[in-house]
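The other protein chains are all here in position, but one chain of the complex has been omitted.
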Amino acid sequence: MSPNRGNPQAITAADTSPAPREALADRYISVRRLSEALCRPLMPDDYGLQAMPDVSPVKWHLAHTSWFFETFLLKPFLTGYLPFHPQYEHLFNSYYEQVGTPFPRPQRGLLSRPTTEEIYRYRAQIDEAMATLLSSIDPPRLAQVATRVELGCQHEQQHQELLLTDIKYNFSINPLKPAYRTDLPNPMGDLATPLEWVEQPGDVQEIGHDGTGFAFDNESPRHRLLLATFALGSRLITNGEYLEFIEAGGYQRPEYWLADGWRGAREKSWQAPLYWEMDHGRWQVFTLAGMRALNEQEPVCHVSFYEADAYARWAGKRLPSEAEWEVLASRQTIRGNLRENGYLHPLPASEEKPAQLYGDVWEWTRCPYVPYPGYRPAAGALGEYNGKFMVNQLVLRGGSCVTPADHVRASYRNFFYPADRWQFTGIRLAVDR
Amino acid sequence: MSPNRGNPQAITAADTSPAPREALADRYISVRRLSEALCRPLMPDDYGLQAMPDVSPVKWHLAHTSWFFETFLLKPFLTGYLPFHPQYEHLFNSYYEQVGTPFPRPQRGLLSRPTTEEIYRYRAQIDEAMATLLSSIDPPRLAQVATRVELGCQHEQQHQELLLTDIKYNFSINPLKPAYRTDLPNPMGDLATPLEWVEQPGDVQEIGHDGTGFAFDNESPRHRLLLATFALGSRLITNGEYLEFIEAGGYQRPEYWLADGWRGAREKSWQAPLYWEMDHGRWQVFTLAGMRALNEQEPVCHVSFYEADAYARWAGKRLPSEAEWEVLASRQTIRGNLRENGYLHPLPASEEKPAQLYGDVWEWTRCPYVPYPGYRPAAGALGEYNGKFMVNQLVLRGGSCVTPADHVRASYRNFFYPADRWQFTGIRLAVDR
Amino acid sequence: MSPNRGNPQAITAADTSPAPREALADRYISVRRLSEALCRPLMPDDYGLQAMPDVSPVKWHLAHTSWFFETFLLKPFLTGYLPFHPQYEHLFNSYYEQVGTPFPRPQRGLLSRPTTEEIYRYRAQIDEAMATLLSSIDPPRLAQVATRVELGCQHEQQHQELLLTDIKYNFSINPLKPAYRTDLPNPMGDLATPLEWVEQPGDVQEIGHDGTGFAFDNESPRHRLLLATFALGSRLITNGEYLEFIEAGGYQRPEYWLADGWRGAREKSWQAPLYWEMDHGRWQVFTLAGMRALNEQEPVCHVSFYEADAYARWAGKRLPSEAEWEVLASRQTIRGNLRENGYLHPLPASEEKPAQLYGDVWEWTRCPYVPYPGYRPAAGALGEYNGKFMVNQLVLRGGSCVTPADHVRASYRNFFYPADRWQFTGIRLAVDR
Partner (left out) sequence: MSPNRGNPQAITAADTSPAPREALADRYISVRRLSEALCRPLMPDDYGLQAMPDVSPVKWHLAHTSWFFETFLLKPFLTGYLPFHPQYEHLFNSYYEQVGTPFPRPQRGLLSRPTTEEIYRYRAQIDEAMATLLSSIDPPRLAQVATRVELGCQHEQQHQELLLTDIKYNFSINPLKPAYRTDLPNPMGDLATPLEWVEQPGDVQEIGHDGTGFAFDNESPRHRLLLATFALGSRLITNGEYLEFIEAGGYQRPEYWLADGWRGAREKSWQAPLYWEMDHGRWQVFTLAGMRALNEQEPVCHVSFYEADAYARWAGKRLPSEAEWEVLASRQTIRGNLRENGYLHPLPASEEKPAQLYGDVWEWTRCPYVPYPGYRPAAGALGEYNGKFMVNQLVLRGGSCVTPADHVRASYRNFFYPADRWQFTGIRLAVDR
C-alpha cells in the first residue's frame, strides 16, 4: 500500500457493469467528506507539521488526493476544466515522474503556502467539478471514469490511514504530548485469549486477487503455489509477551537479530517499540489519545520488521509467509478492530481462531515485496510505477485499527521498509510442522 | 546581536535616575505591540515555519520574548505570579543552561502546540502581569526592574529583526515565492553616489560604549587602542559592483578566497549572493515583497563574510576593522535606511560621506568577535553566557533596513558566523594608507 | 557468497566417508598456498589498503582466513594449542558475535600493526599446527574435523575471490591506475554469439543442493516449486548492448528504474557501470591489468542490481529468478571463464546455449535472498548467523572470472545489496512465455 510511496493501481478489466452515476457520486463524496472529518480535531497549527521525511503534512495529504482526481479525471475527461493553480502539479504530485518533477518529499513541511484554507478551497473546486463530471460524462466513457473514480477513492482511503499515522508521529515528538482526540474509548480489563496454533496441512494453494471487486495491480495475477504444512498463531503477540522478550535482553543479544537490523537498532538505540516511554519504572505508550499506561493484553504495535523477526527467533518460531496468511484469511469474513470501530488503537484478541487477522495491526510477513509471477505493469502515467517499489520492502497483511473496513481484503498487500515503525505494525507467529 | 544565539546584557550601573513608571510602561507596551504588528501580514500557516536550523518560527519568537519577561521579571519580582504553563520554560528558553534544558533548536518548527492562538494568550497574560508589576513595584526595586525591562525591550527588538530575516528565508524556499508584504515601496531610479574614500590619520582612539544610555555588555569596557592611518569607503558596495566581481569569475578563482570560504562555497555551489536567481538571463532577487529585478544601484545584500572578504581582495582593498568603523560612525547622528523607513530593503546611497553607516545592511568587519580587554561577564543566569559566543564569529556593525532606529548605535556589536548569509549583510571597503 | 558479510556453513550430515588424511592435508595446503600466490604481484604498500567500507585490506583477508582455522579447528581440536596472539580474536573475527566483538569493519585499513610480515608468520604457525592436527587427530573425530577443514577451505576460496575484487577497487581510485598484473591476456577480436532464447516449459521443478559434496547451508533444503513457462537468454548482455541503453538515455529516464535505484543513481551520479571512464570521447574500463579500451563484445560487468533491472525493463524483458537459472544450469557441466582460466576478466560468449552460465560474471537474479522453505540454522557459533544476512540482498548465480572452478555449482547462492557494483556482476535476461 504505502500510497505516499507506492502506487495504487486499478484492475480495469473487471468493471463490465459500471455503477450507476448516483452510486458513484455518493461513493466519491462520502470518501472525500471522511478525509475532512478526520481533520476536525486538528488545530490550524497542526496541518503543516512534518516531523520526519517519511511522514507528510496533513495539508499535503488533503491536496495530493485532490490533485489525483484533477490529474487523472478532470483534466482528461472534463471538457474545459481549468486547473486550480499552475504550480500544484509540482507541489502535490508525489512520485509520478511522467507528470512533472515532484517537490522534494522531506521539505513538504516547509511550505506554509498554499494555506490550509486555500487547500480546502481547492478541494471544494475539485468536488464541484467532479460532480459535474459524474453527472455529464457520456456513457461510452463512464466505465473508464468509474474505474478511475474508484481508484481515486481507494487512494484517498490510503491517505486517510496515513493521515492518522502521520499525525500520531508528528505529535509524539512534542514534549506536550498532545492528543489527537481526548474522547477515544480505552477498554481496559479485557484479557487476550491464550495463544494457540491453527494447523494447515501442506498442499497446492492459490493466492492473489480473484477479480471480484476492486484490487490494486500488485495483488495479481492470481496464481498457484505449493505450501508446506504449517501452523499459524491464533492471535497477535501481546505487549506482555513482547515485554518478556525485552526483559530477556532481546535488544542486547545479537543472536536474535538479522545483521542489518542489529546494526540499525544499535545506531538508533532501540530498547522498545516506538512510542514506548519508561516513566518512573512503568511503561507508558503514546496513542492518538495521548499518553496511556501500557496494557499488556493489547497486541504489541509500532515494531519494525527487524524487531518482529527477532522476537520470532527468540520465541523459537518464525513470521508467516504472505501466502500462508492469505490462505487462512481468505476463509474469514472481513471484520475486526478497523477504523470504523472507533478505537484507533489495537485491542486484546477475541475468541475467533485465528483472531485479529483483520484490523488491530498490520502483520509483518517474512516475504519481500516482489511481483507475483506474470505481473505486468499497466501503460501510461497511472501505471508508470506499478513495480517501482518492489525492492527492499517487506509485505504486511490484514489492515489495522486505522484502516477503513471497506479498504482491506485477503489479497491486499501492504509494504514497508524493514526498519519502519511509525505504521500500526505488529507480530503474528507461524511455525513449520 | 544574534539574540537567538547571543546574549543581550544590560549595563546596570548607569541607571541612577530610573524612568518614571509611566514612561517605562509605555516603552514596554510600544515594543510589545510592534512585535505583533509585524506579524499582521502573516497567515496562520506561516507562524510555525522553520526552513533551516538557524531560523526560528515566528511563534517561537513571540513566545520566547515573552518567556524572557516572565523569567527575569515576573517570577522574581511579582509576588504571587503563576507561570502560564510549566513546560514553557523548556520550550521557549533559547540557551540559558542555568534555567533548565533548552528544547533542541533545529526542531522548533516541529511543535504545532502550543498553538499560535495560545501563544497570543500567553503574551496577553505577560503584558497584563507586567502592567501590574510596573504599577506596583516598590521604589527600592524600581531601578533594577527598569533596567531589566529595558533589557527585555532591547531583546525583543532584536527578535523583531530576526523575525523579519527569518520570514524572508522561510518564504524564499517556497516555489510560490510568497511576499511578506506586497505594498512595500520600491524606489527604482535613484543612483548610488560615486565611491570615494574618507581619510583618517593614525592615532590613539577610544572605542566601546561610553555609559550613556543602554548598551549590551559586549560593548564594554570602553578602551583605548592605536589605529594606523586608513581610509573608509564613502558608501556600501553596490549590486552592480558586485556583479563585476561575479563576471570576473570571482566564484571560480580560489586566489580571492579564504581557504575555509572556498571549500564551503564549492560544497554549497555558491555562484551569487543568497536570494539571487537567474531567470532567462536576468538576475532577480527575492525580497520581503516577493521577487524583483536586481537593482544595480542598491547595496549588495545577503553575502557571507567569505564573499565580502573575497570581494575586497579582488578589489585590492580590505574590510574595515570594527574600531575603524566605530571611530567614524561615532561622529554621525544615527539616521539612515532603518526599519522605520518602511522599505525593509536596502536603498542606493545618499550624499552623506561616509554614507549608509547606519541602516541598509550590517557591514562585515574583519574582526573576530572577541571580548574587549578587561571584559567581565555579569553574575547569575542573565550573565551566564555573556562571553559564550566569543569564538568563530565575526563582528558586524551599523544595523540594517530591518533594525529599529532606537536599537542601534556606534558601539553596537553584532556577530555572525563567516558563512551566514540570511541576515541583511553587506560590504564596505577600507584601505591602508 | 559474500563471505565478508555472509556466513559459510557446512552440511555436516553427508560426510560419512571422510577423505583420507593425506588428501585432506593436500586440499588444505593447496588452498592456503593459492591465497599467498594471489598476493605475489602486490607491493608491501598494497596490503593495508581499504578504499571503502565494503572492501577489506589484503592483509586482513590473509589473517581472517587463518583466524577461522585457529578458532574452529585448532582451539577445539588440537590439544595444547596456544593462540598466536590474544588480540587476533578481536582484530580478525569478521562477524561472529558469539566469539567476541569484531573490530569495526570500516577501520580495518587503519591498522598497520600487525604487519604483513607478522601475518605471514601467523599463517605459517596455523599451517604448521594444522599439519599436526591432521596427522594426529584420532579417528572418531576425523569426520568432524574433515568437514570443518573443507568449510575452512571453501571459506578461504571465497576470500580469494574477494581479495581480487577488493584489490581492483582499491587500485581503481588511484589516479596512477596501477595494474594488479600487467601480463594478463586480452583476447580482442572474438565476437559474442547472437542473443537467442532457450525455452523451458512450465512444470514442477526441484532446486537446492542434492547432498552430494560440499554445500553451504543456504542451499538447503532441496525442495519443489512450480515454475511457469519461460525462456532464458542464451548468453550474457554485452558492453555493446549496454551502451545502447546508455545512449538511449537509460541513466536519465526514471521510468526504467526501481524508485530506490533511481534515487541512489542520482545521488551518486551514475552514468555508466563502475570502472567505465570516458577519455576523449572513448570509453575505457579499469581492469586488473590497468586501463583498457572498452570491448563491446565482452559481457557488461560491475553493474548493480538496479542497473541490471533497469536494463531489463528498457529491453522489455526481465531478470531471471534463481530457480529458473538453477533449473537450466543444473543440466550443464561446470566450465567457463573461471579463475583458473587466467583472464581475470569476462570474455565474449562461446557457442554453448545457454552460454556463460558459469564464470565471467555473477548474474543478478530478481530474487531477494531469503531462506528456503524449512531452512534451519545450525547450532553454536559456526551456525550462529546462518540466516542473519537474509534481508535486503539479492541472489546472484553462476560465479565469475575470479571464482575458483571447484567452488561454484548450480545450487550456489551468492548475495549482495542491490546497489553493490564492485563485484564482477552482470546481466542475463529472461522472459515470460
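As written, the chain order gives the labels A, B and C, with residue 1 at the start of each chain.
The rule is short, and it goes like this: a residue touches a chain if its C-beta (ideal position, glycine included) is under 8 Å from a C-beta of that chain, and two chains touch if they have at least 3 such contacts.
Please read these numbers as outputs of a predicted model, since none were measured by experiment.
Counted over the whole complex, the shown chains touched by the missing one are B, C. In the complete complex, the residue from C:S30, C:S112 or C:Q252 that touches the missing chain is C:S112. The residue touching the chain not shown here, chosen from B:D26, B:D190, B:D203 or B:D432, is B:D432.
Of the options C:P178, C:G240 or C:G264, the residue whose C-beta touches the omitted chain is C:P178. Contact between subunit B and the unshown chain involves residues 5, 95, 97-98, 204, 224-226, 228, 254-255, 257-262, 305, 309, 366-368, 370, 373-374, 384-385, 387-392, 418, 432.
Residues of subunit C in contact with the chain left out of this view: 43-51, 59, 87, 90-91, 103, 107, 109-117, 170-171, 173-176, 178.
Basically, only the chains that are shown with their structure count from here on.
Common neighbours of subunit A and subunit B, by the contact definition above: there are none.
Nearest to the overall CA centre, using the mean of each chain's CA atoms, is chain A.
Put simply, the C-alpha centre of subunit A and that of subunit B have 47 angstrom between them.
If you average the CA atoms of subunit B and of subunit C, the two centres end up 60 Å from each other. Taking the mean of the C-alpha atoms as each chain's centre, subunit A and subunit C sit 38 Å apart. In subunit C, there is no position where the chain touches two or more neighbouring chains simultaneously.
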